[in-house]
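After the structure tokens below, expect a handful of questions from me.
Here the complex is missing a single protein chain, while all its other protein chains stay put.
After this line comes chain A, so read on.
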Amino acid sequence: TAAEMKEVSRLRDVERLLIQFQDEEGEVLGSPFDVPLDITPDKLQLVCNALLQKEEPVPLAFFVRGEAEVVSSLGSCVKALGVETEQVLPVVYQPQAVFRVRAVARCTSTLQGHTEAVISTAFSPTGKYLASGSGDTTVRFWDLTTETPHHTARGHTHWVLSIAWSPDGKKLASGCKNILKSSLNPECRYLASSSKDGAIRIWDTVLGRCEKILTGHIQSVTCVKWGGDGLLYTSSQDRTVKVWRAKDGVQCRTLQGHAHWVNTLALSTDYVLRTGAFEPATATINPQDLTGSLEELKEKALQRYNKVRGSAPERLVSGSDDFTLFLWNPAEEKKPLARLTGHSALVNEVLFSPDTRLLASASFDKSIKIWDGRTGKYLMSLRGHVASVYQVAWSADSRLLVSGSSDSTLKVWDVKTGKLNMDLPGHADEVYAVDWSPDGQRVASGGKDKCLRIWRR
């Protein structure tokens, strides 16, 4: 019929293109085939899911040649890139998180109780418990279902500067005065604490004593992180980042390159190591404790770790007072992979997204910059704060980012569009600590006004 003929002729007028699906590591999926230029990401998703042959369809994002994301249609992307349409075009597909975390919109409670500024907050790996450390030398635990105080832990004699949960959610480590950062290793036995005098102490939590002292840094150690491969990474004010072997405490490598204090470190597998055996996709409304024997939990944690890490080694990013960040491959090389410049004031915190594809850096120049987690390429800037941004936290699905700043507001950003999703005012003074619970339901923020606020949808 005439209508069908019109349809066919219209189809013939649209250009077609040969594409080849590839995954992030470069492995091809299926064989190259023909698609019209005006195909949308949804249709591409259907095709790709069919090729992947999984039980449930997974949401995917597509990148032409691994660089430009396909947003509206393949044609516009190709035109923007100026790619030849004669050759086979590689299209990289990236599975996104199956679950979707909703942005927090309201402050459900203001938890008072601390008599001095709240300096650090942390959710337990399953999101069931919340702990906060403050300048009044106490660590308080809060019951999240009723949003009331649960327990106050006293014992410190100075400001509680750092708190860290063990990945199995059973222990909390807190450090005061000279202990700037502490973190428990993935096997939950050893605790590493970084100190102002330049030494790192490794404590055995079971035996309750100091196992090793790692010296080597000349000035105060600002950050310490356990890697999943048996390595320990530390950064210091003496402008270096050092890599140590966790087993015997031998220094493997010194990464030099920064021009000023190194303030913060971030590992690509940070989120996975923090949450351990807990899978955010399986979260329920009421957070539960992790069940299962130690072996089972270890197995699950290892599986999750391997999945997130992939075949490439862990990447490390360090942010410094010299306004730049360095992307390193610490397990293999001494030279940085990339130097990320662009900030106009010191970088206070860097964080990899839970799926390790993106990197967020918060700086005192009132902006947050998003970089590609693999190559370090600059992606976008999130502007909106009117004073220094102190801390950021990713949501478990890597789509949202919450940032706390010295201007007393928190802002939730949508990283896909780069726009402000939600503005959360309410604190009376600077916001010092922010954390997003791993089950995605709550955001906790504490600040100079001595209140801890919980935000929910």
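The rule is short, and it goes like this: a contact is a pair of C-beta atoms (placed from the backbone, for glycine too) under 8 Å apart; a residue touches a chain by one contact, two chains touch by 3 or more; residues count from 1.
The rule is short, and it goes like this: contacts and distances are computed from a predicted model.
Here one chain is missing from view; checked against "Serine palmitoyltransferase 1", "AP-2 complex subunit alpha", "Sorting nexin-2" or "Ribosome biogenesis protein NSA2 homolog", UniProt names that protein "Ribosome biogenesis protein NSA2 homolog".
Summary of contacts with the chain left out: across A:Asp38, A:Glu299, A:Glu333 or A:Asp423, the touching residue is A:Asp423.
Contact with the chain that does not appear here is found for just one residue of A:Ser120, A:Ser236, A:Thr275 or A:Gln441, A:Ser120. Across A:Asp270, A:Glu349 or A:Asp435, the single residue that touches the chain missing here is A:Glu349. Touching the omitted chain from chain A are residues 116-117, 119-120, 134-137, 157-159, 161-162, 180-181, 196, 220, 222, 237, 263-264, 348-349, 364, 386-388, 390, 406-409, 423-426, 428-430, 432-433.
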